[in-house]
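What you see is the complex with one protein chain gone and the rest in place.
Chain nomenclature is as follows: A, B and C, assigned in order of appearance, with residue numbering initiated at 1 for each chain independently.
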Amino acid sequence: MTEFAWPVRVYYEDTDAGGVVYHSNYLNFMERARTEWLRALGFEQDELKDKQGVLFVVRSLNIEYYLPARFNDNLIVTVKMTTLRGASMLLEQDVKKENEPGVLCQGKVKIVSLTTSDFSPCPIPAQIQNLIQI
Amino acid sequence: MTEFAWPVRVYYEDTDAGGVVYHSNYLNFMERARTEWLRALGFEQDELKDKQGVLFVVRSLNIEYYLPARFNDNLIVTVKMTTLRGASMLLEQDVKKENEPGVLCQGKVKIVSLTTSDFSPCPIPAQIQNLIQI
Amino acid sequence: MTEFAWPVRVYYEDTDAGGVVYHSNYLNFMERARTEWLRALGFEQDELKDKQGVLFVVRSLNIEYYLPARFNDNLIVTVKMTTLRGASMLLEQDVKKENEPGVLCQGKVKIVSLTTSDFSPCPIPAQIQNLIQI
Partner (left out) sequence: MTEFAWPVRVYYEDTDAGGVVYHSNYLNFMERARTEWLRALGFEQDELKDKQGVLFVVRSLNIEYYLPARFNDNLIVTVKMTTLRGASMLLEQDVKKENEPGVLCQGKVKIVSLTTSDFSPCPIPAQIQNLIQI
């Protein structure tokens, strides 16, 4: 599967008094990229929830912070699926600066598929499985 | 009615690269104080929603910013009701530093009472009206 | 002056348990649009700060909330300068849904120009004044 990439501009709201992006905000950037990755594949999460009764939630994550991002930086956030199981998937996500080689921060995110009715694990819908395992 | 006051500590998450509290975060602090004011009066907003079908939402606000707050500041956020109508109330809210005279920022907030069913205006529940107009 | 417009997608991070965009997050959206408006005019706020010693900060704001935005909505945030004084400007900013007529929320924002050295008011740099009063 090819890697998906999504641009994220850093605004004041994302920074802290240390002059850099506040550490938890990278998680927000990664979630924006996952949302856009699903959208690019043809899936809207609100429709998945309302029509198929399926929610994708973060079950665990592992983040390494290497270098800080700052106000006005134009970041690229990637999404690469590394493991697909019935009710979960592992994604690797990098945050880089546009046109610069280094990785600022790297996440491994486990997403689980839950039913909206009782939040129990359920299979990732087949159409999504088919598309993302290519 | 006496003024309600709620302490808010400033953490890194609240600041921006200018070294001060990011301007929209004062709105969050003000909402924390409103939530605690209602709690001090004996009302939990989740119970109001689930049992009485009533939501309080911000209809408009007016904020003046005078002085910045910084990391580690211990702030005091006040709530004073100035006008009570059937389905709305006007609140004045100040943000100060603990043990310092000046006001950092001042808000006038109009809260409306809505039904959870169709988000149409509805009377503020009588028990709340009775308590807050004293 | 023509009105500037900037798209903002609503992600989960922007919403609250009421199912709608949390009220203070519209202020963040408006600031993103102001940053992009200045960028479109050729000004980067980090350069203004580092090279000219000038900061733009929010001095006051007035927001009216009419209709809620929800997860996945594609919003358009506008910027229109209505008054330009030596050290301040008044901006009107609307938040709409893309391809829909109604205004969700409307802000009047007073921005002041401050020196980075001691945060005292200073003239908005002439090149910016020239560009934005056209």
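Following the convention adopted for this analysis, contacts are C-beta pairs under 8 Å (C-beta built on N, C-alpha and C of every residue); 3 or more make two chains touch, one makes a residue touch a chain.
In this text the structure is predicted, and so the values were computed from the model without any measurement.
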item: Visible contact partners (per top-of-document touch definition) of the missing chain; value: A, B, C
item: Full-complex contact with the absent chain, from C:43, C:56 or C:71; value: C:71
item: Residue numbers in chain B that touch the chain omitted from display; value: 9, 11-13, 28, 31-32, 35, 44-46, 70-72
item: Residues belonging to chain C that touch the chain removed from view; value: 12-13, 15-20, 22, 24, 70-71
item: Residue numbers in chain A that touch the chain omitted from display; value: 18, 23-25, 27-28, 31, 55, 57-65, 68
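Following the convention adopted for this analysis, only the chains that are shown with their structure count from here on.
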item: Remotest chain, chain B as reference, centres from CA atoms; value: A
item: Chain B on chain C, rotation in degrees - Cα superposition, rounded to nearest 5; value: 180
item: Closest chain to the centre of mass proxy, which here is the mean CA position; value: C
item: Chain pair, most C-beta pairs within the contact cut-off; value: B-C
item: Distance from chain C to chain A - Cα centre to Cα centre, in angstrom; value: 27
item: Separation of mean Cα positions, chain C and chain B [Å, integer]; value: 23
item: Shared interface positions of chain C, touching two or more other chains; value: 28, 31
